[in-house]
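A single protein chain has been omitted; all remaining protein chains appear in their positions.
Coming up: chain A.
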Amino acid sequence: MSNHTHIDEHRDDEGAKTGMWIFIFTELLLFGGLFIVYSVYRYLNPAAFHLAAEELDTFIGTANTVILLISSMTIAMSISAIQSQNKKLTLILMGITILLAVAFMVNKYFEWSGKIAHGIYPGSPTLMDASQGEILFFGLYYAMTGLHALHIVIGVAFIAYVMRLVVKDEVQHDNFAILENSGLYWHLVDLIWIFLFPLFYLIT
């Protein structure tokens, strides 16, 4: 790479990062709105929310929290790795992040299918016999953890795409804005879970 060929290269890392942050703000407000809906309904139906939250498995919730926190660390480390020009370590750390994300989704699958096997899913006969508050709790549970899981899937696709760019040397120690942005997105997913976990699994 000679310096002369790159004089005309058009790049704005700062702008790319600012754009990513602005997108993250819209996501924060989206989930923030859902958190407000949750807290208002919780305030209006304290007993039913207490009862319904006991149905959730704290162990699976805690395991998924640990998984997401570790994956957040590995993607953050991958940026340090690319800055130190260690391509192999960058790819390993990104790969671990994706594997942990898959583990999160596998846990989520078992959690949801367990609930569905017990007849708890939106519109199920069991739930229709339950109180209004319980219907609201499980509606919000499926909507919010489902939307969060969708973000996990998108995050995996994003990180996998950036991994391809790293392999092709299109992301390097002096040009890693997109890796940073995929990391920011992944941390957002982690950030949302940090609040989803206590609200649904812990506060009973």
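FYI, a residue touches a chain if its C-beta (ideal position, glycine included) is under 8 Å from a C-beta of that chain, and two chains touch if they have at least 3 such contacts; residues count from 1.
Quick note on the criterion: contacts and distances are computed from a predicted model.
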{"item": "Protein name as given in UniProt for the chain not displayed, \"Permease\", \"PepSY-associated TM region\", \"Cytochrome-c oxidase\" or \"ABC transporter ATP-binding protein\"", "value": "\"Cytochrome-c oxidase\""}
{"item": "Per the touch definition above, residue among A:Ile116, A:Ile154 or A:Ile203 touching the missing chain", "value": "A:Ile203"}
{"item": "Chain not shown, touching residues in chain A", "value": "13-14, 17-18, 21, 25, 28-29, 32, 35-36, 39-40, 43-44, 58, 62, 65-66, 69-70, 72-73, 76-77, 79-80, 83-84, 174, 180, 183-184, 187, 190-191, 194-195, 197-198, 202-204"}
